[in-house]
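Just one protein chain is left out here, and the rest sit where they should.
Presenting subunit A:
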């Protein structure tokens, strides 16, 4: 079984500069950079009128963003002032002494840190097995506490390369991961927990369950709920009241007057018609921005979100599948230089 990286994020696909070659920056250079950084930090604190002693990295970022405002989209391209260790990537120091003799015993394998890591991990594995045999010999039961593998993942190949400051091949990486998995699979792996944690990462909780707000009651005792929606540049908020006659008011104006076009009124009708609640609710909305269609779409989304509180979970699922609860991501595409519009090119002339 070979482990393959199926999908990686752009951040992870960065080139690992540290593992590429021998030193590019000398140690003395790095030290000088650090001194300059600290001095500059104090100067900056002085300039901003703050206390140099308690000037944190966040303050530095804010100050730089204020002094050098930039409209560039890529955050990495904007001016930044960070500690040199974050800017200059870590690199391997020279691994042999003055007499030319290498420090590490595995230097001549070519991937010294990788093989030393493999050796270490295998040593841990052997220790665990020995401990297991001891327990079996004593007749004590083996601990069977399974680690929770659901919320964690192994380091990716690039992260491992960064850690070892060496280039790895896919095959090497997969062998290392297999070894780790074998170690974890043993029952008494708890004693090496700390070692294993060095190579695993927490996966953030991805399932954000959308919380459906409960109904609120106003002074007259009528149940109501609010929702917000947007479409293109229009933003809308809707308040849906229960026990109504189906009257809808937008910005204080009746929908017949605000939306003279039938198409917009049909958009507003859609959530209520889907839930068969056309004449049962009243609605008061406010909307701003966008055009006629965008405002209608925004109100539709807002009313669908507000109606979630009145309706069972199954129907919420139906609404979601019908597309009533999703924000429409389509916005106006940017015009590119060298073209007349976002897609339209200039008239092609043969000569």
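Just so it is clear, contacts are C-beta pairs under 8 Å (C-beta built on N, C-alpha and C of every residue); 3 or more make two chains touch, one makes a residue touch a chain; residues count from 1.
One rule holds in what follows: contacts and distances are computed from a predicted model.
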Per UniProt, the name of the complex member that is left out, chosen from "Metaxin-2", "ER membrane protein complex subunit 10", "Integrator complex subunit 11" or "Small ribosomal subunit protein mS29": "Small ribosomal subunit protein mS29"
Among A:276, A:313 or A:333, residue touching the chain not depicted: A:276
Contact residue for the chain not shown (choose from A:257, A:314, A:330 or A:343): A:257
Sites on subunit A contacted by the missing partner chain, in the whole complex: 246, 254-257, 262, 265-266, 269, 272-273, 276, 278-279
